[in-house]
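A single protein chain has been omitted; all remaining protein chains appear in their positions.
So that you can tell them apart, the chains are marked A, B and C in the order they are listed, and the count of residues begins at 1 in each.
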Amino acid sequence: MAKHATPLLDQLESGPWPSFVSDLKQEAASRAKNANNVEFQVPQDCVEDLLGVLELSYKHGVTHWKHGGIVGVFGYGGGVIGRYCDQPQEFPGVAHFHTMRINQPGGKFYTTEFLKNLCDLWEFRGSGVTNMHGSTGDIIFIGTSTPQLEEIFYELTHKFDQDLGGSGSNLRTPSDCIGAARCEYACYDTQAICYELTQEYQDELHRPAFPYKFKFKFDGCPNCCVASIARADISFVGTWRDDIKIDQEAVAGYVGGEFAPNAGAHSGRDWGAFDIQKEVIDLCPSQCMKYEGGKLAINTKECTRCMHCINVMPRALHIGDDRGCSMLVGAKAPILDGAQMGSLLVPFIKVEEPYDEIKEVIEAIWDWWMEEGKNRERLGELIKRQGFQKLLEMTNIKPVPQHVQEPRHNPYIFWKEDEVPGGWTRDINKFRERHQR
Amino acid sequence: MAKHATPLLDQLESGPWPSFVSDLKQEAASRAKNANNVEFQVPQDCVEDLLGVLELSYKHGVTHWKHGGIVGVFGYGGGVIGRYCDQPQEFPGVAHFHTMRINQPGGKFYTTEFLKNLCDLWEFRGSGVTNMHGSTGDIIFIGTSTPQLEEIFYELTHKFDQDLGGSGSNLRTPSDCIGAARCEYACYDTQAICYELTQEYQDELHRPAFPYKFKFKFDGCPNCCVASIARADISFVGTWRDDIKIDQEAVAGYVGGEFAPNAGAHSGRDWGAFDIQKEVIDLCPSQCMKYEGGKLAINTKECTRCMHCINVMPRALHIGDDRGCSMLVGAKAPILDGAQMGSLLVPFIKVEEPYDEIKEVIEAIWDWWMEEGKNRERLGELIKRQGFQKLLEMTNIKPVPQHVQEPRHNPYIFWKEDEVPGGWTRDINKFRERHQR
Amino acid sequence: MAFISSGYNPDKPMENRITDIGPQKYDKFYPPVIAKNKGKWLYHEIIKPGVLVHVAESGDEVYTVRCGGARLMTVTHIREICEIADKYCGGYVRWTTRNNVEFMVDDKAKCDALITDLEGRKFDGGSFKLPIGGTGAGVTNIIHTQGWIHCHTPATDASGPVKATLDELFSDFQNHRLPAQLRVSLACCLNMCGAVHCSDIAILGYHRKPPLLDHEYLDKMCEIPLAIAACPTAAVKPSKVTVGDKEVKSVAVNEDRCMFCGNCYTMCPSMPLADQEGDGIVLMVGGKVSNRISMPKFSKVVVAFIPNEPPRWGTTTATIKRIVEAYAAGANKYERLGDWAERIGWERFFDKCELEFTHHLIDDFRDPAYYTWRQSTQFKF
Partner (left out) sequence: MAFISSGYNPDKPMENRITDIGPQKYDKFYPPVIAKNKGKWLYHEIIKPGVLVHVAESGDEVYTVRCGGARLMTVTHIREICEIADKYCGGYVRWTTRNNVEFMVDDKAKCDALITDLEGRKFDGGSFKLPIGGTGAGVTNIIHTQGWIHCHTPATDASGPVKATLDELFSDFQNHRLPAQLRVSLACCLNMCGAVHCSDIAILGYHRKPPLLDHEYLDKMCEIPLAIAACPTAAVKPSKVTVGDKEVKSVAVNEDRCMFCGNCYTMCPSMPLADQEGDGIVLMVGGKVSNRISMPKFSKVVVAFIPNEPPRWGTTTATIKRIVEAYAAGANKYERLGDWAERIGWERFFDKCELEFTHHLIDDFRDPAYYTWRQSTQFKF
């Protein structure tokens, strides 16, 4: 029998989509039964209380969680978020119910062995409820008490060789797409650089010294499956500089209907026979393609590498061999000063160990932002405030037309004194010799 | 012999384009000769001095004109702009050299009789130098002295039934395109409404009571030949709501090469045979056209009236019969706060005497701007500062999707208290009953 | 419930301390077929919704079965996933960025048994545990934030509306009939932990009442200057307030300037915004992050407010369904929702989706608002 009646939540058990209510209920039942005689280190009925407090929110139409206090593990400034229930008497099992962020592995590949170990640990020392995964990418452990934080950290580091992720004004846990591991579009090894930079910047990740949060995200190609361009302070998007490789026979295969376009992504409807002119050539944003006499031709110079043709004909077209990434900077969600997409800073850079050139750009950006950024000012907001020119200056990158979608339409150019012959110091009396008052 | 040597200006006499230097020289010579024994009321050699001071600017690379003082005609706050030379000893003929703005007639049609009268007046009481016309539209008389201002105004009003134009913080001289007078694209009579509103708002034109300048401009169709959309605080652009009228025979004439496309505008190059699919159908921004089986069809519901097809085939396509205009508001040049195009306020309004509905919109806008506008704040800047919603509210116009190019991407909606059930007054103690601190 | 030590000594926190080791290295977790063929994949194909094959230069193939899952997941459920992975996938499994679970096998033969197994697993309440789908021109899993289950600033729940929406859109999770992929996301307040602002459809929790002021405690619980500085519209000012017979330091809020963002509450727990009538849902549409064909773009607000309707948020899910159906009916092949709306014009979008246009949808946030108004005579009646 459930500890709390949940008539509202119960209505979320029907329907085909996996019900988190059903899952929580099975966890509550499992803890109640405790078949393996676990010495639960947080209240055995905490999941019951979690359901109870959520039901109350469904009734009241508002949350019943309070601000966290400052909790954490020794020497780290992030990775743990305090959370308290605002009805602790009614729901003592979740009175203290902190979150821990566990740094996910690259590509979110797991062995079951590792996962089962985490499950055992979290059932034992926490609620057994997780997010797989949080928005930034971490595994999220939802709900434990303050005394368990160090214990969990100790077991993670000593037994599982596993660290926490970031939270607060620091480098947030970097994340990546599946990349070269299982995707033919990957222009660089997202997992390799994600891991390398995560390791290199452990101090920045664990010890908040930044004006605000800072995110790296790694997309292997311009399809941007991890949405780096919308949410990373530095977004690494794979690209290439040479020709798209064309297998003309495979092109013919698509044209002849042998292969389904877009890898079969449109199989749910009869869109008619594949029309390469209409579906590929005409949709090319730079109009750099031709299909004539049964041959496909791409004018590489005019290609903007949007991926459409490659997506439509993955057997026939492949990314070029001169690969690297574009770095875009400043993306963020709307809070506080409006959303930003990443703005292109480095059109092309090779992504190769030891990534020194990339690190130089990162560190130049951080130096500037740590010097000039206000409290809670994201990089994008600093760029807006001080200007894209300032970013170029601080990163020592030459302005190129690729930096802009279009040149400025206002003519308000802030010239600097050293750019103007004769400088700015003038003599009013000399001026008045030629120009009477 | 010229009074001042002008070796630099002389270099602007060569080349095919009409030389203003040659023209000034002929005027200077004419005044020197004075064949008609005119009793010049300003210095006879003022055009010589004008050439002299301009030559000096060419040498110095800067202007030699000073700020105007406050000069004008009695009872008007605009129409005259004071101008003084900063080298009056050297160029006494232009020491005082004020500008007068003469309100041009609609469509800038003239009888030579009227023009010759103006010439006689201006030769007699001024420099004889004009702008045909100033940027806003007026005839500009360049260069007279303070005592002549009232004399010129008296003669203009008494002899020529002609008033001054606007300057300063008032309604600037309204201007129009040629419209129905000689253009088959005109969706309303630009000259009629331009004249009517100019007369109706004479007080606003002559007596500055506005926060800053205010411009009306009247374009007969979306081709916008007077650029109203870029520079008028209220821009009236002709449009229609019903079908474009199609003469299928004339369409065939274009397709068959009988008529030159775009009224012959492309005659200077061999662009190949006219291709209606490529040149009309494919370029239609809303893709609402078809040419099949020798027939042209337009889906009026999806047409955005961009004029392209009509421009290309003026013999075959004609604007619809349910005509009126769109009103756009707030256009301005970059100073002070960045340029603005006009923003669509009234998607469609009939343009018919006595224009009461239009005047209602105008006056509602003025009431708001005069109440809320800061000193030197253009209407567009006020709309930016207080929001487009406020403009709709003050003009009592219902928001429609036509008002936006796209809906807001930030979710920062400023709800008003009366829109939110229960209002904003809440009791913290009641809140705390459900939510402990 | 006895306390059991991990070995950690609170008196000597630095003793044997291990820190700054980062995550496990990625390649320890690669299935063998992945480890072998990494960087050498030739092409892929979606065999049917939710089932992909990737073919390597070596001729190797990997079959992936993608399953939706609530991102809120218990260890019991994860253990079941592990059990499946142990049985069919040699002990490997992965998650996607959008909270899907992927089971990979290196042989088509193994695939069918796996699929049959997955399809048969249901929770006691009747829902699928691991429904197969989420590929191609369909709807995939909804990324979302915490909502009422664990967040202190939400304006709506997350898991509930997501479950209700995906029940409504379930057939499109398992089908490829849409013109292009359709990404739905939810953020429970406009802090947008989930960065939903570039989604085809974004469900956003929104407050509509200015903060309550707990004057008696405010100065004790908060740093007033931080609360003031937190306000992006400078609506919060210091003030003195009489509580009972005492004058206390507190703040005053210029309510007309409040846009309900909750930044003040983030800095100061004595300024709560949440309210049953005030809170609800904003719908935004037409965003994308891919650079395919068109450039990435932000989602636009098309429904200013829908009340919270727990437990199943009926108006929200019905409105979303209406938008999806209008998109499915109107868009061209490969055309994302936002590209469709731009092609037909937003005025037509509101028609086709039967949405009301209200003044709230007109941008009035700072200078760039201007660029969203219509500066052209090109529009449709």
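In this text, contacts are C-beta pairs under 8 Å (C-beta built on N, C-alpha and C of every residue); 3 or more make two chains touch, one makes a residue touch a chain.
On a predicted model such as this, the values are computed, not experimentally measured, just so you know.
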item	value
From B:E90, B:E151, B:D243 or B:E393, residue that would touch the chain that is not displayed	B:E151
Per the touch definition above, residue among B:Q87, B:T144, B:Q162 or B:Q389 touching the missing chain	B:Q162
Chain A residues touching the omitted chain (full complex)	222, 229, 237, 239, 241, 285-287, 301-306, 326, 328, 338, 340-344, 347-348, 383-384, 387-389, 392-393, 399-415, 417, 419-422, 424, 426, 428, 431-432, 435, 437
Touching residues (missing chain, whole complex) on chain C	291, 295-296, 366-368, 370-371, 375-378
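Keep in mind that, in the parts below, only the chains that are shown with their structure count from here on.
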item	value
Chain whose average C-alpha position is farthest from chain C's own	B
Whole-Å separation of chain centres (CA-atom averages), chain A against chain C	12
Residue list for chain A, restricted to those that touch at least two other chains	60, 62, 64, 66, 334, 338-339
Residues within chain C bordering two or more other chains	190, 197, 261, 269, 275, 277, 287, 298, 365
